[in-house]
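Only one protein chain is missing from this complex, and each of the others stays in its spot.
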Amino acid sequence: MAEINCPICNRLNKDEAERCWYCQAVLHPEKKNADGSSDWLDGFRQENTETPFEESNEASAGSDESPEDVPDWLARIRQREQLEHGGEPEQNPDGEKDTLDWLRSAVGNESPTESNTFKPAEVNEPAPTESDNDADWLGKLQSWQEESSEPNKSPAPEHPFEQEPKPSFSGPSNQEPDWLNEFKSEAAQSEPLPPEKQPDDSSTGDKPSPENISAFEQEPKAPIAEEPIIEDSIPPTDAIGFSIPEGNVVKPSSPEPDWLTDFQSLDETKDLADQVMPKPAVEEPVKAPFSGRDIMDWIDKDRSTPEEKPENAVEQVEVPQGTDEGIEPAKLPSWLQALRPDKSKRGIAGSTTSSDLNQKSPLAGIEGVLQDSVIGQFYTRPQTYANTLKITPEQENHLQRLQNIAGEARWEAQESVESKRQSSILLKAVVSLLLIGVIVFTVLTQKNSLVEPTMYSQPVVETFNIISALDPAKPVLIAAEFDSGLYGELKWSSESLLQQLMARNIPIAYLSTTQAGSTLFQATITDLARKNQDYSLADHTLNLGYLTGGTVGLQALANDPRGTLPLTTLMKPAWTDTPLQNTEKISDFSAVIVITENADTARYWIEQVKPSMGKTPLLVVISAQSAPMLQPYYDSGQVNGYIAGESGGTAFEKMAGVEGSSTSHFSAYQSTLILLVVLIFVGGMISLVLSTPSPERSDKNQS
Amino acid sequence: MRSPIVPIIGFLTGIIILAGYFVPSPVLEAIRTPMLDWAVILSGVAGLIAIFHLVFGVHGRRLRDPEKSHVFSFIVILVFMLTVAAGIFFGINHTGFQKVVTAIQMPMETSLMAVLAVTLAYSSLRLLQRQRNWMGFVFFIAVVLYLLVNSGIFALVTDITALRGLVAGISQAPLAGARGILIGVALGSLLTGIRILIGSDRPYNS
Amino acid sequence: MTLDANLIWTIVSLVLTLFIFSYLFGDNILFRIACAILVGCTAGYLFVLIIYRVILPKLVVPLIEGSLIVLVPLFLSGLLLTKLSPKLSRLGNISMAYLVGAGAAIAVGGALLGTLFTQITGAVNSFAINDGTTKGINGVIVLESAFFLIGTISTLVYFNFTARSKDGQPAKRSPIVNLFAWIGQFFIAITLGAIFAGVLTSTITALIERIDFIITTISGFFG
Partner (left out) sequence: MNSLEMNIGLILLIIITFTLFFFSIRQRRTGKAPSFRRITAISNFKRSIGMSIEDGTRIHVSLGNASLTQAVSASAFASLKILRKIGELSSNSDNPPVASSGDGALALLSQDTLHDVARETHTLELFQSENGHLAGPTPVTNVVGALQTIADPEVHTNVLIGNYGSEVGFLSTASQDKGALTIAASDSLTAQATFFATVEQTLIGEELFAVPAYLHNEPMQNASLRIQDMLRGLVVLVLLVGVILKLVYAL
């Protein structure tokens, strides 16, 4: 008598049996009942014939039974028989198997010896031949069934799992088992399947029509790896709201469900884990809705098309099939896999009510197979996390402003600064070579200046007149108020004036409020005195040294010169037996001459000392950079005359009729300035043409 | 709690010295003149402390800091000590000691100003790149014009009286702006000084 | 040229000048050595100068001569020396307050009497209707004076800070102030341009002087 394997629970059944003896699945799904009765078992039968190719192989593989091929359920039954008749289950040789035998003995599973799956108990009964095996086991099976169908009578199970009610299969099909009737009544009340589960030719109505049921039985052609179904239930989430991948869900600690026991032997040659639990396609890890990188992206994104992604766009939340760290994945038969709703539907909340149903329904012990009757109560639409933030118009403005600030900031990248520095050093070298070249050429060739200065400015003329009219008997006070920086220019500009004073033997007293002024001035008049032997420095000059305190010192000098500077730099009394012996006050000097490159210093002398000078003229020798600022004081009469820079010195020398340093360097001075004018003009025109106007600089100082 | 003594001293000193500007009284002048002298002394002592801190604090610490370059600081400390030793040994008026100014300080500071000429000339080439507005353009024209005035090239046109007046006027033009800026700066200085005298601003650590 | 002290100092000056000129080709070690020497010798010279020109004549000599009043600056100077140690530096605040008070008084006095009054009287006085020698009104001089007066006033008004701001609008000055400010910026640009031209002129003169020194010294060596 031929036997076939049940497509669902993989147990051997008689070929002509319509339904599997154990799980009532239809053994011959293709041989549908001729009168189309809506017996739900047809579905199971139909399912059986459509088992995937591998399973049919298994069925055929199971015909020449070797101990490995004895179906689990049969082995279990035999074992129980032995127990009842005082036999001992055989001990497995290797340790690892011992630890799993108790499970096998409990579940009677015969799956192959894959390490991470439950291994069938090794039944040491001689391998029965196929034909007599079928007759015996069916008979025994039926007798066993009658015993177990009376719940109270079943002896206390020795093994913990035995207390589980065994499915009571009443012999031939017309005596329908109780659980089947209940299931029928149950199915009549259950709501229609959720829309996603509706097969295409879904029929309406709440009674589970064969088609509906067939949807359960319909064994997918290939292992389940289809498009993930958008979950209805709230996915189990961790503390901060990210949905936890299925594998990480800690399953409620319910006892091992019976369905594990009905695993048919799978193709050993292939990786069983893949067959049982096919790995889903690698999903993108669930992104935290607010991960750092995303925040920056939405700023960079071109705001011109914020609508690209509708706000309520639903992100396909992929729930990767992970494996628990501690608990090995349950090995589900492919038929059960098809039956089972999408794993993620089984919320923790849902599992408790579904376990009550499983106790009573034919699928007792099969967890999560049946949809709860009140699914809607527990599942709400999953919270979708859109990866774009809701941006209010005000935030839009802030973003715009931030963009502007960032855009306007001119942090120059290091490389551009480096290349800019190289080009500026090169351009600076060219400019310096040009300037130095012109100066060297004119100094060496002593060429005359292009244009002789014929126009003498009024202040220079006034100065010349005042110097020419000085009384030789009265001393002149010179303030050497310059730093070393522009000493060269001031030395050339004041040279001819000092020579005029020396030529007329006028005594000179000098001081300085800067640290190096009096020292440098002493060096200057020492050089000049070498050219004018008649003028003895010791008799005619007096170094009053360094006047401290800036403006405060000048006030003190203006009020009481003798008390402020009592000694010379040689520590001798300055006001006795010297040219200053007749000088009591500042106004007793014939003139006060300030030599400085700083307009402020000149201003201090004008503001602090001039008021105490009475009729004594105040003359200034100033550098070209400060001349424009001295002009107001000359115009208001506070300064009687001034010489400004190289051109002023040259004009003074022309009037005095002497050839001093200013005149000898005037051609180099003039040609260099003209070259500089050309360079700046050309540079300016190039800048105008090349560089683009920057918006910020156009509103330099908004009013 | 900040001690009130320090601001009071600052206030009293300022009021007495300021009063001397406006109230010509011999008694006030007798008090004010030594106080001004003390300010000069304190300014000098502060200079000594700052120089000591510069040489031995700033450069001394850089010598001990492995990351910073030591050459610059080592030379500063060495030259400083040699100069002070020479000054104390020879005296301030010794011609040898004066060479520190005339042969070291002056040549280097003048050379720095000479190098500044090239630096500013190079910087002037990009003048219109930096200040691209009305004010910048007028500034550019003024620089070119006054360089020509300073070079004395307009002496060519001094024969024509009208042009001579124009050149004179051009030389005078900066006066108007200079006066306005000087008055503005004086107003700012005035208010800043008053805030310090009444103790509103306290640059010192009270 | 005999190898005397002057020659040595001239060679020192020439070498230091060339070290500084090397900055034209970018910051380098020679330039930094020269700068270090400059800072060291300037600090040393001023240190000695202050001792000889301030401490000795104004503190030590009067103290030796028995003047009592010099005890006050001596005490304040002693407090100021505590600034050298971070722990005691608080004691020096009294001397700093004294210095700041004196400085503020000098700033106020100098600004009010030294610049404000002098510049205002100067601006009024410079407004003339003739050249002082002839009677009547000289149109050119009046125009020139008016030009200067408008320049000074518009420059002053350009810096006006107070403005009126209406709800959320940026603060704006009145139209008349804006007009004068617009004119003022031209006068400011002319003044700053003239001064910058002066700066270039002075530094060019310093460049000529230094190159002249180098040429003179080198030609002196080769006699």
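Per-chain numbering from 1; labels A, B and C assigned in written order.
As a working rule, a contact is a pair of C-beta atoms (placed from the backbone, for glycine too) under 8 Å apart; a residue touches a chain by one contact, two chains touch by 3 or more.
Not measured: the values here are computed from a predicted model.
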Left-out chain, listing which of the shown chains it touches: A, B, C
Absent-chain contact - pick from B:Ile9, B:Ile51, B:Val100 or B:Leu147: B:Ile51
Options A:Gln24, A:Ser449, A:Ser496 or A:Gln515, residue touching the unrepresented chain: A:Gln515
Hidden-chain contact residue, picked from the options C:Ser13, C:Asn93 or C:Thr205: C:Asn93
Residue, one of C:Ile8, C:Ile29, C:Leu56 or C:Ile129, that touches the chain absent here: C:Ile129
Residues of chain A in contact with the chain not shown: 405, 409-412, 416-417, 420-421, 424, 483-485, 514-516, 549-553, 597-600, 603-604, 607, 611, 625-626, 628-629, 696-697, 699-703
Contact footprint on chain B, counting only the chain that is left out: 18, 21-24, 39-40, 42-43, 46-51, 53-54, 57-58, 61, 72, 105, 109, 112-113, 116, 119-120, 122-124, 127, 130-131, 139, 143, 178, 180-185, 187-196, 198, 200-201, 203-205
Touching residues on chain C - with respect to the absent chain: 27, 32, 35, 38-39, 42-43, 46, 80, 83, 86, 89, 92-93, 96, 99-100, 102-104, 106-117, 120, 123-124, 127, 129-130, 137, 145, 149, 152-153, 155-157, 159-165, 170-173, 188, 191-193, 195-196, 198-199, 202-203
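To be clear about the criterion, only the chains that are shown with their structure count from here on.
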Cα-centroid distance, chain A relative to chain C, in whole angstrom: 49
Intercentroid distance (Cα basis), chain C paired with chain B, Å: 3
For chain B, residues that touch 2 or more chains besides their own: 36-37, 39-40, 43-44, 92, 101-102, 105, 108-110, 112-113, 117-118, 121, 124, 135-136, 140, 143, 147, 150, 172, 174-175, 178-179, 182
For chain A, residues contacting two or more additional chains: 428, 432, 435, 485-486, 488, 516, 548, 552, 624, 628-629, 632, 635, 645, 669, 673, 676
Interface residues, chain A side, partner chain C - complex: 421, 425, 428-429, 432, 435-436, 439-440, 443-444, 485-486, 488-489, 491-492, 515-516, 545-546, 548, 551-552, 567, 597, 603-604, 606-608, 623-629, 632-633, 635-638, 645-646, 665, 668-669, 672-673, 676, 701-703
Contacting residues of chain C [partner chain B, same complex]: 5, 9-10, 12-14, 16-17, 20-21, 23-24, 29, 32-55, 58-59, 69, 72-73, 76-77, 80-81, 83-84, 89-90, 93-116, 119-120, 122-123, 126, 140, 144, 147-156, 158-159, 184-204, 206-207, 209-211, 213
Touching residues (chain side chain B, partner chain A) in the complex: 33, 36-37, 39-40, 43-44, 92-93, 98, 101-102, 105-106, 108-110, 112-113, 117-119, 121-122, 124-129, 131-133, 135-136, 140, 143-144, 147-148, 150-156, 158, 164, 167, 171-172, 174-175, 178-179, 182
